[in-house]
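Apart from one protein chain that is not included, each protein chain of the complex appears where it belongs.
Naming follows writing order (A and B), and every chain is counted from residue 1.
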């Protein structure tokens, strides 16, 4: 019974997070400017991290936690590098 | 669909509520990314998911694993701390880069100089 409730709500949450990722992907595609695309990508990363956490809750294993942490880290580094790129026009100074 | 962990009913209901609330808040933030009219307004939208969205889902995850392994598991706090510290950095850098670009290219979407400080009355 309780596993049923949890499974359904996790599935719904995963669909909602997937929709959120789709919204971020649309913003990434239509722009209109580079900063909008980077913002969309940053949101995409955070939503992907949350999606992994919900999958982790569903599986009952802490393996997905590490994956979520790595996704968060990669998103942060990518966004900072791209923001620096926008500011200066070169990634490595 | 199958393979969800068997939790006590109270924990299952609480986790379900938290995860759904977090997902809905994150979705509202992502919708804001599409609906808001200009870049600077749009920067406010993702922070919805990065604060309460992340918070709700992490607390849900903490409850699940603490109940499952019947010990206090709070390693999700790492992600919470990490997201709290990094979100300001990314948004601030992005906003400053956008402001710089708008001022250099004179697109008119940002003020050429800072507005006069509003004083406390």
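We adopt the following convention: contacts are C-beta pairs under 8 Å (C-beta built on N, C-alpha and C of every residue); 3 or more make two chains touch, one makes a residue touch a chain.
Assume contacts and distances are computed from a predicted model.
Not every chain of the complex appears here, and the one that does not is recorded in UniProt as "Na+/H+ antiporter subunit E", selected from "Heptaprenyl diphosphate synthase component 2", "Succinate dehydrogenase hydrophobic membrane anchor subunit", "Na+/H+ antiporter subunit E" or "ATP-binding cassette domain-containing protein".
What chain B contributes to its contact with the hidden chain is residues 25, 28-29, 31-32, 35-38, 40-41, 43-45, 47-48, 51-52, 55, 73-75, 77-78, 84-85, 87-88, 91-92, 95-96, 99, 110-111, 114-121.
Assume only the chains that are shown with their structure count from here on.
Listing the residues of chain B that touch chain A in their complex gives 1-9, 11-13, 15-17, 19-20, 22-24, 26-27, 29-31, 33-34, 39, 42-43, 45-46, 49-50, 53-54, 57-58, 60-61, 64-65, 68, 73, 75-76, 78-79, 82-83, 86, 89-90, 93-94, 96-98, 100-101. On the chain A side of its complex with chain B, the touching residues are 1-14, 16-17, 19-21, 23-24, 26-27, 33, 35-36, 38-40, 42-43, 46-47, 49-50, 53-54, 56-60, 62, 65, 68-69, 72-73, 76, 79-80, 83-84, 86-87.
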